[in-house]
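As structure tokens, the structure follows; a few thoughts come after it.
Take a look at chain A:
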Amino acid sequence: MNCTYRIISYVIMGKKRDLKQIDAIARECNMSPPVRKAFGKFIENEKANGDMGVLNDKGDFTWEELQQKAEEFLNRF
Partner candidate 1 sequence: MNCAYRIISCVIMGKKRDLEQIDAIANEFHLRGKLREDFGEFIEEQKSLGYGGSLNAKRDFTYKELRQKAKEFLEDRGI
Partner candidate 2 sequence: MVITSVISTKQVIQPSIEKIIPCIIQPMIGEICHQVSFSYGDELGLDFGEMSPYDHPKLKHLLKGSWRFGARASPWAVKHHDQTLVVTAEADTDEQTAIAKEIVKQLEHKKLLDMTIEADTLQLTMSFEDSYQLILNPELDDDSGLACWELFMPTEQLLTVGPGYFWSCTSIS
């Protein structure tokens, strides 16, 4: 078995929970689709910069943290 074949069994995906939370917060804050998209980037960027959430050890965010982030994001627009 070569390397390529082994990788097939690896399995990931954009997590539905995360996406649904972003979508719900975007709706709550009346974000247009491009702003919602930028918000997803913003959250990912915050994580990459070390500003992690407390949901899990990957630094994902809780609902309250995401709401807080949305406010921060929109205030700086």
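For anyone wondering why these and not others, all candidates are chains of the complex that A comes from, given by their letters.
The rule is simple: a residue touches a chain if its C-beta (ideal position, glycine included) is under 8 Å from a C-beta of that chain, and two chains touch if they have at least 3 such contacts; residues count from 1.
Bear in mind the structure is a predicted one, so any value in this text is a computation, not a measurement.
J.: Chain A in this complex: which of 1 or 2 touches it?
T.: My answer, from the options 1 or 2, is 2.
J.: Spell out the part of chain A that touches candidate 2 in their complex, as residue ranges.
T.: Against candidate 2, the touching part of chain A is residues 4, 7-8, 10-20, 22-23, 32-34, 37-38, 40-45, 47, 58, 73, 76-77.
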